[in-house]
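With one protein chain withheld, the remaining protein chains of the complex are depicted in position.
For clarity, chains are labelled A and B in written order, and residue numbers in each chain start from 1.
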Amino acid sequence: MDDYMIGVLSNIGIVSFVALSAYLLLLTGEISFGQQAFFAIGAYAAGIATALWGWPLALALAWGAVSGGGAAVLVGIPTLRLRGLYFSIATLAFAEMVRILFALFRYQVEIDGELVGPNGAEGFRSIRYIFDRNIDAVQFLLLIYSLLVAVLLGFFFLERSRTGVVFRMIGEDETLAGLQGISVARHKVLAAGIAGALAGVGGGLYAHLTTYVEPRIFDVMLGVHSLAYGLIGGLGTALGPLLGVLIDVGLLESIRPLAGYRMIIFGGIVALLLIVRPRGLLDERLVHRIGRLFVRSPPAKTDGRGKPA
Amino acid sequence: MVDLVQNTIDGLMIGSSYGLLALGFTLIFGVMRRLNLSYGPSVMIGGYLGTVVYLQFGAGPLTVAAAVVVGAAVAGIYVERLCFAPMKAGAAIASMVSSFAIWMQLEQAAILVLPRHTYAFPPLATGAPLELGPFAIRSDHLVMLCSALGLAAAVQLVLYRTRFGLALRAIIGNPVAAHLVGVDVRMVMPLAFAGASAIGGVAGFLVLAVDQQITPMFGMWATLKGLIAMMIGGLGSVPGAVLGGLLLGVIEAQSQWYFGPQIRDLVAYFVLFAFLAIRPRGLVGSMSEASTQKA
Partner (left out) sequence: MTAINLAYALAAAVAACLPAIAFAQVRAKADVACRPTPTTLQYDCVITLTNSRTNEPLSDVTLTVGADMPSMPMMHNVRPVKAAPREEPGSYQARLMLEMHGDWMLQLNLSGPLRDRVVTIIRFEPGRATLAAEPEVPSSRKH
């Protein structure tokens, strides 16, 4: 596998984390334009952990997840009573504030005679962990995908657990869910926290892959893109956002000769697709139908006493 | 003290343009109940058209302004036809994501036509600033303020004195009822969209002429400023949009003077967040607008 494919696959893997992060919130019925903030927090946190504090990667990624999740919970609480559009714009405002704060954030430590650390708008370079330890590109790719598979497994179990069903219930009709005795607030904060942690892990991976992060990377574009992936790929399953990522990043490749018009074509395709399938390709109905293919059909006739005729 | 007042004056001037941006945004939202992420980019398309007219033909400010408005309106209709008209009633996020996709499209189209990072834009008015005691008022600021207030007044007139305005208010109030009493909703929507985008176009022209340059970042900038001003003022409210814009302008001017451009943006977002957390209906909006936008 050449360097180029490894690079593309690594990108697909990392973007999937943010896409899944936005997807989880979409399940609870909330549109978040701000997941890129937790991606940023995870990136800076993990980068600081390895480059400035000398932590091992695993711990740094966990720290990225915790920072992302923690920040998400902190912002989830004041926005609890906001619904719909108001919530979405609040997430956008928060994400932009985080981005500007990182542009003002300076934390530099002298290591081996040079200053290392986030330097405001000039960014945070030299996150050299994988180079210092000679971890090559393929190994890092495996790390990304093993984490991603773990997350997908997590989603698989979540969708079948009571919590997952509750999330979707809240997404369908919050008031009704509350009337059923579900603690809506607690579940929303939980969803926000998990989503933040997911984005944080993605951010940590990104920081180490590219060795350089700066505030400009984490702007609205990233957030709206990750949201779009779930909506294009479908909200029926966690594979939906991944499909969305594949279509975008994958499509780029096939349209390489038209590279300058890529956005125009992609934008047009997405707009047309959404007219026909407003809940994405793998929407709930399709997933349900596919699921039914694997279920044994019940007995056709009974003799009036519940026994097959 | 002098600085404070000077900044307030400057802030009110630029705020009037924000108010216009918010006005267009709020009209679309009021009519559609959906967020149009392509609003700023439509205005930017107008701006780029104006730039092309200026650079290719050396046109004067009025012609450029007309080009900007026409470009914005046409882009607005394109967005409406593709992202909003064909969507069924409940597909609010689909419209929004679709408008995001078109935002990307419009941005790339603009960059393809004019690939450089900045282009010159004709100035609004040249001439020495007006001196009012210790305060200075730039002549182009003054033109901007008067144009913005004039247009806002005109919009108010259309809304409250014409049949079209009545139909629009009816739809904003209750789309189903409006349909039931015979308002041709299908006709009003695209016209309202075009009108709102045109208003945005005027705002865009004023800002660009004062800045005397246009960059590809303008689309997102316009969307964000319009959005913040609209939310501060109150969703779906015309006087709210203007008030929100003026307030935002003043806050920004003060922040920039004392703390620099980055803090200025930080404060703007913080004010937005604070309003949403504490008083989501904004300055003058009504609680009924705090509706749920389901998937």
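Criterion: a residue touches a chain if its C-beta (ideal position, glycine included) is under 8 Å from a C-beta of that chain, and two chains touch if they have at least 3 such contacts.
Every value quoted in this text rests on a predicted model; they were computed, and no experiment measured them.
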Visible contact partners (per top-of-document touch definition) of the missing chain: A, B
From A:Leu101, A:Ala185 or A:Val249, residue that would touch the chain that is not displayed: A:Val249
Missing-partner contacts on subunit A, residue numbers: 3-4, 7-8, 11, 14-15, 56-59, 61-62, 112-114, 121-122, 125-126, 128, 131-136, 139, 142-143, 146-147, 149-151, 153-154, 157, 163, 206, 210-212, 214-217, 219, 221-222, 225, 248-249, 252-253, 259-260, 262
Contact footprint on subunit B, counting only the chain that is left out: 10, 14, 108, 111, 115-117, 207, 210-211, 213-218, 220-221, 252-253, 256-257, 261-262, 264-265
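One rule holds in what follows: only the chains that are shown with their structure count from here on.
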Subunit A-touching residues of subunit B, taken from the complex the two chains share: 35, 37, 82-83, 86-88, 91, 93-98, 100-105, 107-109, 112, 220, 224, 227-228, 231, 235, 262-263, 265-266, 269-270, 272-273, 276-277, 280, 290-295
Interfacial residue positions of subunit A with respect to subunit B in the complex: 26, 29, 31, 78-79, 82-86, 88-90, 92-94, 96-97, 100-101, 103-104, 121, 171, 174, 220, 224, 227-228, 231-232, 235, 260-264, 266-268, 270-272, 274-275, 278-279
